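Every protein chain except one is present and positioned as in the full complex.
Order as written gives the chain letters A and B; numbering starts at 1 within each chain.
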Amino acid sequence: MEEAMNGFRMKNSTLIGTLALLLCLGVIVGGVWVYQESFVDFEHAKAVEGRAALQSEDMYGVETLGIPETPTVLTDAVSYNGEPAEVACATCHTTREPQATRHSEDLDEFHQGLVMQHGDLSCLSCHNGENYDTLKLADGTEVGFEHTMQLCAQCHGPQSRDYRNGSHGGMNGHWDLSRGPRQRNACTVCHDAHAPAYPQLMPVFPPKDIIPPKHADEAQH
Amino acid sequence: MSKISTSESSASHLVSYPKFIWRMLVLATEGNWLFYAWMIGLTAVALVGLNAWAVQVTEGMGVTNMTDHVSWGLYIANFTFMVGLAAGGVMMVIPAYLYHDEDMHDIVIIGELLAIAAIFMCIGFVVVDLGRPDRFWHMIPGIGKFHFPVSMLTWDVIVLNGYLLINLHICGYLLYNRYRGIAPNPRWYIPFVFISIAWAISIHTVTAFLYQGLGGRPFWNTALLAPRFLTSAFVSGPAFIILALEVIRYLSKYKVGDGAIKILVNIMRVTILINLLMLVSEVFTEFYTGGSHTASAKYLYFGLHGYNALVPWIWTSVGLTIVAAILLLRPKITQCPVMLITACVLAFVGIWIEKGMGLIIPGFIPNTLHEIVEYLPNGLEWRVSAGIWAAGLIIYTLAIRVAMPIFTGEVSLKKDTHV
Partner (left out) sequence: MSDPNTTESTNGISRRTALKGVGATLGAAAFAKAIAPIASWAKDQSVDEFLQNHYRELSPEQMQKVIERIEAETKEDYGADVTIKDAKPQAGVKFAYALNLSICVGCRKCAKACHIENNHDRPSGNSYIRVLEMKKGSLDMEHGRADYSGPVPKSDSFYMPVQCQQCDNPPCVDVCPVEATWKEKDGIVAVDYNWCIGCRYCEAACPYHARRFNWTKPQVPKVEITPVQGYLSNRMRPQGVMEKCTFCMHRTREGKLPACLEACPTGARVFGNILDPESEIRWVLENKRVFVLKEELGTKPSFYYFFDE
């Protein structure tokens, strides 16, 4: 009986050894398969056929919002029908000498308090001294206010390039122009032309799930 | 037992098996006042846990302290520990069968029953951790979708249930035959005993793989995790069995030999030291390398950026484990039950903290974006967990209550038919 038991144990251990080896083999093969399998979706996504030629079938355009118009100035004077009088820039500027200043403090008649923080630029870098109802490019070419973005792009080339390629400046609407239009912002919607640095703002929507440690002064996180 | 004939009279199973089951049920409800008090107490705790879980299902898991940052808490911590306990249960089996230690054969069942109770607790802890326990059927192959073999969780489902079935088979088979007074046929249980040994290792390995395969959690993403799980399981399992044996020795007529306890103590002596060695290795790698991958370990052992909720836990664990290791090193510990019991309790609690609050929670702190949101379980989680522990102890107590008289021959088919 004892011998039979021992024999049984011997056979058993051989059997178990074989089983264990087979199990290991199975795990290895399974593992490789699982690893391959995990890329299937990726390959699948790459291999999508019948891609619609979206760009050539654009039906909708991109509209730029907030393009400046020729500015006017509200005066204290009242027109004959009682409305406040709006006058063109040229109304005053035709009778005054252009001043190539960088600071509004230098001005004694008008535009006091205007914050000017735009590099080394003076008023006449962009405003056309010949005709204040227009702007001028760096080479002296006169352009209308509706071409402000072209004026900005002279110096801010990379930003202009990024803007044109959709990676600068907010947008709304459709990513897929074959299915709907898109709205973009002009430069001056976000950047004040006279002080263009994007202003600091208060963040909204703080996370509610972070609890400061009990000894908050210890936290240097 | 090998002296009795192994041939069986197969005719009477239809009669004797239902009889056996009925006798077991009757036996499970009988006992002295201590037994009843113990069972009533456990039932009360289990019901409190059940009620807490019912509230959790109804109100949503927001009633726990878990968050999107620490998305697993006390439940999965206990689950992990329980898998270890189940795996450690078969540490009785290895000396008995691999080294032909005949002393151990008769009490192997104490370990196997522990494995069964621990697996039930594992399943309990997984179920209470589910946001939608009503959708449990989605996991059943065939009618649901079982994401095998890609998801390690499906492997875990397979190995845990397989382990449960194997141990139910071994225990049921041995008890049934003991009851009938027939020597069990080795053909019907020895292969399963060997499978259960390999399987015990697999359950804890697969459970470790659940965590160690996650690249986004550097604290878990270490190849040492599975070996550490096993060594700690082989501390907590024997520790619990020694405690159970001491209780059985004290409360029943059953003679527990010193040989079995000595072997278990020897196992613990080695595994607790290996566990400490692995801990040192892990800690060295973390802190000597440094960098942001160390953040979890820093948080766990010393606190990070003023957050330090887990520091007392882990140092308690380290302290308990070291004291237990020193106590176990004393050669005469088996002759001093008080010291032995102390060592086992310390080791058990130490491993429980290490595998639970010391392993699962810091894996989430800081989170994958390095934000720190701390976690400590709340009352509801403690109630649910205590309920599952109580339910598991009910299962284990009843199993031992039934198994012991059968093994001592106090209850048998012969006696039942003659009364």
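Convention: contacts are C-beta pairs under 8 Å (C-beta built on N, C-alpha and C of every residue); 3 or more make two chains touch, one makes a residue touch a chain.
Because the structure is a prediction, the values reported are computed rather than measured.
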Fill in: Chains still shown that are in contact with the chain withheld from the display
A, B
Worksheet item: Of the residues B:His13, B:His100 or B:Arg135, which one touches the chain left out of the display?
Response: B:Arg135
Practice prompt. May I ask you to list the residues on chain B that touch the chain which is not drawn?
Written response: 27, 29-32, 34-35, 40, 43-44, 47-48, 50-51, 54-55, 57-62, 66-69, 71-72, 126, 129-136, 138-139, 144-147, 150-154, 157, 210-211, 214-217, 251-253, 292, 295, 363-364, 366-371, 401, 404-405, 410, 419
Worksheet item: What chain A residues would touch the chain not displayed?
Response: 38-39, 41-42, 44-46, 48-52, 54-55, 158, 162-163, 165-176, 178-180, 182, 185, 190, 198, 200-210, 212, 221
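Here, only the chains that are shown with their structure count from here on.
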Worksheet item: Can you give the whole-Å distance between the Cα centres of chain A and chain B?
Response: 55
Worksheet entry | Of chain A, residues touching chain B in the complex | 1-2, 5, 8-9, 12-13, 15-16, 20, 30, 33-34, 37-38, 209-216, 218-221
Practice prompt. Spell out the part of chain B that touches chain A in their complex, as residue ranges.
Written response: 2-3, 67-69, 100, 149-150, 186-187, 190-191, 194-195, 198, 305-308, 371-374
